[in-house]
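In what follows, a single structure is set out as structure tokens and then discussed.
Note that one protein chain is taken out, while the other chains of the complex remain in position.
Let's look at subunit A:
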Amino acid sequence: MSERVDTSSREPVALAPAIGQTPNRARILARLRSRPTARGAAIMLAILVAAALFAPFLAPQDPYDLAALSIFDNRLAPGAQSMDGAVYWLGTDSQGRDMLSAILYGLRISLVVGLSATAAAATIGTLMGLLAAYVGGLVETAIMRVVDFILGFPTILVALILLSAIGRGVDKVILAIVIVQWAQYARIMRGSVLVETRKEYVEAARNFAIPGWRIMLVHLLPNALAPILVVATVQVASAIMLESTLSFLGVGVPITEPSLGLLIASGFEYLLSGEYWISFFPGLALVVLVFSINLVGDRLRESIDPRRR
């Protein structure tokens, strides 16, 4: 029969002192700020996003308003003055459009495409990876073979073929980017969920007959999400690059809504005649944008991965 082990512990046990636990999020942000490169990149990124957001107020000219353009101002060099006395700091293109205004508006489209494509791809990929890892069996095989298939081709090739089939348009570019990018998230998420599924709290949830969808969304999703967030940051840059490439190749956004890639393409034919600015400044904006997103993303990855702190 059972005898009692001889200790007297009837009163509630005191709570151990919290061991310097600052909330995770605050710690990550603090670490992000502590690196000068990452800090510079974050500030640059903030400036670019703000510029895109407030383009209608910042731009000297509405580049979409053909009536505001003067064909006589075409291909002016940076710093040149227009007929009516305005200064074109970054020059004009072949239509007489102010490049600074065009870049500000182009930045908007590039960012909108990059962010919304990444958000959609990350959502779809995360759910697919979660489903594959938790359900397993035929569902997992089906999803992961599709993932392998998509990742087996060069991204740009798949997107190019897709867009030549469905035509150009901002929505269609987003769709194409989502189709080529969700697979990466699915693969990462599956691995991450497989690790979590083995932990006992998932077993405990199953032992309480918690329905599968709830285990997936309430228990596994929040615990397996960290790597997805890091990858998504870097993938925003990659989505912007992909959109620019597609637009440059002429299958991306329509001429009426020029993104940075399309601006580069429109100046391409004048490069050899010495009118570098039509391609150069949108290109510079693109490089700075992508570079600062990547730096912030890398730093984010470092601060989340404990081995690289």
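One rule holds in what follows: a contact is a pair of C-beta atoms (placed from the backbone, for glycine too) under 8 Å apart; a residue touches a chain by one contact, two chains touch by 3 or more; residues count from 1.
As a convention for this text, contacts and distances are computed from a predicted model.
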Choose one: "ABC transporter ATP-binding protein", "AAA ATPase", "NAD(P)H-dependent oxidoreductase subunit E" or "Deoxyribose-phosphate aldolase". The correct choice is the protein name in UniProt for the chain not shown.
"ABC transporter ATP-binding protein"
Would you indicate which residue among A:R75, A:R206 or A:R301 is in contact with the undisplayed chain?
A:R206
In the whole complex, not just what's shown, which of A:N74, A:Q95, A:S116 or A:N223 touches the removed chain?
A:N223
Residues on subunit A that touch the omitted chain in the whole complex?
1-7, 9-13, 15-16, 18, 21, 141, 199-201, 203-211, 214, 218-219, 222-223
